[in-house]
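Note that this complex is displayed minus one protein chain, with the remaining chains in position.
Per-chain residue numbering starts at 1, and chain names A, B, C and D are given in the order in which the chains are listed.
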Amino acid sequence: MTGVTLKDIRKAYGQVKVLHGIDLEIAQGEFVVFVGPSGCGKSTLLRMIAGLENITSGEMFIDGDLVNDVPPSKRGIAMVFQSYALYPHMTVYDNMAFGMRIAKESKQEVDRRVRAAADILQLTQYLDRLPKALSGGQRQRVAIGRAICRDPKVFLFDEPLSNLDAALRVATRIEIAKLKEQMPDTTMVYVTHDQVEAMTLADRIVVLSAGRIEQVGAPLELYERPNNLFVARFIGSPAMNIVPATIVETGAATRVKLAGDRVVSLPVETSAGELENKASFGVRPEDLTVATGDDYLFEGTISLVEALGEVTLLYVENPAVKEPLIAKLPGIVGLKKGDRVRLSADPVKLHLFDAEGNAYRR
Amino acid sequence: MTGVTLKDIRKAYGQVKVLHGIDLEIAQGEFVVFVGPSGCGKSTLLRMIAGLENITSGEMFIDGDLVNDVPPSKRGIAMVFQSYALYPHMTVYDNMAFGMRIAKESKQEVDRRVRAAADILQLTQYLDRLPKALSGGQRQRVAIGRAICRDPKVFLFDEPLSNLDAALRVATRIEIAKLKEQMPDTTMVYVTHDQVEAMTLADRIVVLSAGRIEQVGAPLELYERPNNLFVARFIGSPAMNIVPATIVETGAATRVKLAGDRVVSLPVETSAGELENKASFGVRPEDLTVATGDDYLFEGTISLVEALGEVTLLYVENPAVKEPLIAKLPGIVGLKKGDRVRLSADPVKLHLFDAEGNAYRR
Amino acid sequence: MMTQIVSAIGVMVAGVFACALYYWLSDKLLAAVLPVPDNNVRLASQNLNRRAAIRPWLFLGPALILLAVYLVYPVIATFILSFYDRSGGTFVGFANYRWAFFDAQFRQSIFNNILWLAVVPAACTFFGLVIAVLTDRIWWGNIAKSLIFMPMAISFVGASVIWKFIYEFRGGKETQIGLLNAIVQAIGGDPQVWISLPFWNSFFLMAILIWIQTGFAMVILSAALRGIPEETIEAAVIDGASGWQIFWKIMVPQIWGTIAVVWTTITILVLKVFDIVLTMTNGQWNTMVLANLMFDWMFRGGGDSGRSAVIALVIMAAVTPIMIWNIRQANKETGGH
Amino acid sequence: MSAINPAASLRRIGLPRLVVHLSVLVICIIWLIPTLGILVTSFRDAGQIASSGWWTAFTGAAETSAARLGEPSTAKQDGPNYVISGSVFEKGKGGSVLAFGTKVASPTEFEAGKPADIGEGETLTVNKDGSYTYTKNAPFSGDRGKRIYLSVSSPPSFTTDNYRTVLTSQGIGQSFVNSLTVAIPATIIPILIAAFAAYALSWMQFPGRALIIALVVGLIVVPLQMSLIPLLKMYNEIGSFFGVPSRSYAGIWLAHSAFGMPLAIYLLRNYISGLPKEIIESARVDGASDFEIFVKLILPLSFPALASFSIFQFLWTWNDLLVAMVFLGTGKDQLVLTGALNALLGSMGGKWEILTASAFITIIVPIVVFFALQRYLVRGLLAGSVKGG
Partner (left out) sequence: QELKFQPGQDSRFNWKSFEDFKAAHADLKGQTITLFGPWRGEDEVLFNSVLAYFNAATGANGKYSSSENYEQQIVIDTQAGSPPNIAVIPQPGLLADLAAKGFLTPLGTENADWVKTNYGSGEDWVKYGTYKGKDGKDAYFGFPFKADLKSLIWYVPENFEEAGYEVPKTMEELIKLSDKIVEDGGVPWCIGLGSGGATGWPATDWVEDMMLRTQSPETYDKWVSNEIKFDDPAVTGAIDEFGRFAKNDKYVSGGVAAVASTDFRDSPKGLFDIPPKCYMHHQASFVPSFFPPDKKLGTDADFFYLPTYASKPELGTPVLGAGTFFAITKDSPAAKAFIEFLKTPIAHEVWMAQTSFLTPFKGVKPEAYANDVMRKEGELLTKATTFRFDASDMMPGKIGAGAFWTGMIDYVGGKDAKTVGGNIQKAWDGLK
């Protein structure tokens, strides 16, 4: 099995500890995405897998072999850099062929593999161009092509799409998805800032924060059942609305009193000892709807309406809560600034976190 | 009135014609956003308003005065550059004060205005820092602050948010919206790639393509009633699904036969002479729903499911149409790859374009 | 002594100040002549545009005047002189050119110059590059760089003295005081009179210039190397390239432009340098180069302005292709803005 | 990625570290040897310089020298023999005698400490410490002391006399000041002028710009010797027209400025045209004139390039002799340091010890300048012309 196994991997730059013990198993053929705020150590981890950074302590296995001291070129990996890192003085063809030529592959083999990769990525007509004569998206594809040519066991991507504009980003994302499909046995590790990428591409997402893993799981699992406040707010855009609350009734279903004194019932289990505990109540903007009746979660004044055509964002303020609640309503909504609205949500879509930020399981 | 008027503005770099006659009236206090694909001339047009590029032919008026030969500093404009363009060797304070000092404003006045701007942008505590000690978002705010200090009649932004990461982008976008609110009399012209920005900020959007204006209108107008295929596909993400069609019945409501032989009725008017004409039928992904009954627009096989949590994208293929149709469904949908689905939509949300790509008006 | 220092400082400040004052005053004057009233946008913008049209010439003025007086005028004078006899009095047509064509020493100099041009810029650039790459990788790199830069601070005459102590030859059984011969002797070879070895002696002179100029190349190339995007090197590491391959296939091609500039600068220097040849051999043992030959004809024995002018023109002609290439390059860059 | 320093990544290229250290060390040594040679030489005395390699200066060598024995009149009678004794060393000097001889052709014929029969009934013993007894079985004749030859091992000896000679020679302080008076403005003025010109050539629009760039680049090659006579003629005419001395500091500043100008413009333009366009446009929008843009933005932002070029220009002017001789003259109160040191060498030249010591004295100022500005050098010159620098 060509998986990647990390055992208590730590990294420090001099005194600065960047990673504090990462344990992770990546199965062969899996597509794993690392997400996390800027500076949390995603790139560092990826570069350690690539062999571009030394491992301070811990053990890393690729394909079952300990690779701590194996140089990058012997690890059977390929990497796509955020900045493409194309060799600016070589044509597309030469860029893709470079690794194979270094490895002294036969001319025919080089040509075959370059053309195959170019074909997959629709680059055939650009093979003779220099990188500077390509658009951003094409460059990105060359970078991927270069990686494909190496025929790696493990594919590493470091924010490959972050330099692209929105349209290209979508298109390239889909191409990566297709690529994965064509190479089912290749393990892929992908670093991104972008949620949409993470959600659409990943088999499993690893959420990192400050050098630690917060949660590992399938995309929808993270979306629906975040382990803690951090993951809850990190996944989803706009972020989940969080309202301070106090538990007023425990049991298989829990009742909490929100700031602003509304009492809400959620289908999560709490133990009796937790009565009166402080908690955080969470609801995603897209789960909120405008309530017509009295059964609502929250009432407030609209401070801003952003009509995006497809959806409309309402920013709803209430003196009892510091930040405005955001509601994301489908289509175009007839409400305007200053209107008073009541918001409600399906109880199963509600989240509750304890004072430490850990989620109450349902 | 402090508006900007462009009369048949053209621009050529040597032989290369970049703008082919732009006519546009921007009213005082309006927030106008230029959008368009990369290279269409947005920046060039903005820079011509600023006076940074010569006008090849045509006339430009600011505040009723012909400004073709007026240097930038006398046009009463301020500009925020994509790359911030902060003076790297000056503190935030000096960066903001630079223009006023050049204009020999009194010390008190400079101080007053810098502090006022810093206040608005929450930069007060960073006034003594050098740009390199600021985060990207803070730098962007300094760039805006510098523009505010000039107290301009016209505010020009060239993709001010494109260097920021997603979260910052949202936050800064909201700040710009607030800014506009605080300066109701200031005209703002804003260039962006990003639809969300365009939709949320603009009073009117100008869609440019290859040096020409395709459509000018309020955001929702463009979204709901695009003038032509280009605008239709450009506004909205994912782009509007387009299916080739033939008009089979004309009149106040029109019936068209889609590729794949479904016949659909739309509330658009066509004249009898247009019978049997080729047309393009359009429907936005977010307007599609999964049809349960027989009343559907389109049937196909799901080739890809992207579950984003909040919404799910279905890519539906049908042999009669080259590209897959995309449907954007709210929430998490229980469909999977290979499933056969039927899609339908509210007839009022359907679009029809003639062979030249112009929309049939409803 | 104190008064000398004070007066020297005074003179220096006055000189620099006067120069700065020109720019300041000319700008003030421009502003005064073409006022920009606040209330009249039309006049203001008209005058601003006029200022913008005049200002480049104010900025360029001193430079252009200096260039015209100190370089262009002498070049023209030289051109004219090349058609006159030794004292510049009688017109002799192309006689000086004819002389040059048939003069053995002149041909020798051309040959040597070609040799110098082939070796020195290449060697300086090569060593500079290698040193820049290597010193970037070690903690005492800056110290090493300073040491290698140090010869730049030594005058050519001083450098020649230094190298005399390397090349010095003592005949017979005497102890060698020249390092090179001492080494040769220590390893069992026969001491040589290095600076009179036919053909090879030019290379021993070149070594001096290489020794001096490598620091220049190193400093500039080192800055360029730091501009290479890190990721391309990492990508090559992942692609399995060795250090050597990375250097030649990834790093060198990316700083090609800078290498060309360094090469050009040193090429020009080589064509102009004569102090080293003058002090080491004065062109004897067939080491003559054009610059030295020109110097010779210009000053020795009362001088021959005609012939030295011809040589000067040949030197300038020799670099013309390189310069044209550079000018193209410079103008291409300007295309952007 | 920016957090990773380039040095760290270059390190990963793959050559073993030790090899890198060693090769740099070797290169440094090769580069240093000539300089080291001259440094050592400058601390030796003239005689040693010509007779042994500088690298032997530290080991202490066996030197042969001559000494004169006591005059016959100092002989004392001892039985049938006459004896002259004393020390071969002059007062205050010492060493260890290894061997001695009485013929100049074979100066190490006899071992020290052993009596040597030198014919005609004479025996001579020279001990290691230099004391000798010279015995003859008959009275000594002649009026001069006998010359003998010794091989003496002497400890390494160094002297600071050469430096003293140079530093205390007349007018050296003055010429030091003169050199600075020439070099400092001759460094600053051309940089200022060239920076203005480079700015105009990179950022201002005007007809003929490409032509001027071509001209400037083309003029880099003009050999300056060519221009000396026409220029000096002009100086004299101007001088006599206005009744001022034709040779003045202003004159040499301008000459140095002009000769350095093409290269200065060429290099600075490379840098200045690489500054971000938006910053300059932004300042234009802010209402800054080109003059203000130059003073407030370009000057501070191109400081690294200015610093780098100033190192080069300073080195050139500081080490220059020719231009100074022609445009400043050779009088005592205008003589620059290079000129003064040159004069010290004497009309026949060839005083290695003075040459080497003065080479080291002239080097000091440029080295100080270099160290003061080198941190800019590293990231300075041409940085604008290379992407990302």
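Here, contacts are C-beta pairs under 8 Å (C-beta built on N, C-alpha and C of every residue); 3 or more make two chains touch, one makes a residue touch a chain.
Please read these numbers as outputs of a predicted model, since none were measured by experiment.
**Q** Can you list the shown chains that the omitted chain is in contact with?
**A** Looking at the complete complex, the unshown chain comes into contact with C, D.
**Q** Touching the hidden chain in the complete assembly: which of D:G47, D:P80, D:P139 or D:G208 does that?
**A** Among D:G47, D:P80, D:P139 or D:G208, only D:G47 touches the chain that is not shown.
**Q** Where the complex has a chain not shown, which of C:V41, C:L60, C:I195 or C:M218 is the residue touching it?
**A** Final answer for the missing-chain contact: C:I195.
**Q** Looking at D:S42, D:S246 or D:S310, which residue reaches the missing chain?
**A** D:S246
**Q** For chain D, which residues lie in contact with the unshown chain of the complex?
**A** Given the touch definition above, chain D has residues 46-47, 50-51, 64-66, 103-107, 147, 149, 228-229, 231-233, 235-237, 239, 246-247, 321-322, 325-326, 329-332, 335, 339, 342-351 touching the missing chain.
**Q** Spell out, residue by residue, where the missing chain touches chain C.
**A** Within chain C, the residues that touch the unshown chain are 87, 99, 103-105, 160, 168-172, 174, 193, 195-196, 278-285, 296-304.
The criterion applied here is as follows: only the chains that are shown with their structure count from here on.
**Q** For the chain pairs C-D and A-C, which is connected through the larger number of C-beta pairs in contact?
**A** Ranking A-C and C-D by C-beta contacts puts C-D first.
**Q** Among the chains, which is located farthest from chain D on the basis of C-alpha centroids?
**A** Measuring from the centre of chain D, the most distant chain centre belongs to B.
**Q** Could you give the separation in Å between the centres of chain A and chain D, each centre being the mean of its C-alpha atoms?
**A** 63
**Q** I'd like to verify one number: the distance from the centre of chain C to the centre of chain D, where each centre is the average of its C-alpha atoms, in whole angstrom.
**A** 20
**Q** Please work out the Cα centroid separation of chain A and chain B, and write it as a whole number of Å.
**A** 27
**Q** Mind pulling the chain A residues that touch 2 or more other chains?
**A** 52, 71, 82-83
**Q** Which residues belonging to chain C are in contact with no fewer than two other chains?
**A** 52, 229, 231, 234, 237, 242, in rising order.
**Q** Using the touch definition up top, name the residues of chain B that touch chain A in the complex.
**A** 38, 165-166, 170, 174, 177, 193-196, 199-200, 219-220, 223-224, 235-238, 284, 286, 304, 306-311, 313, 328, 330-332
**Q** Could you list, by residue number, the parts of chain B that touch chain D in their complex?
**A** Answer in residue numbers: 47, 50-52, 71-74, 77-79, 81-89, 98-99, 102-103, 146, 150.
**Q** Can you name the residues of chain D that touch chain B in the complex?
**A** For chain D paired with chain B, touching residues are 276, 278-279, 281-288, 292, 296-297, 300-301.
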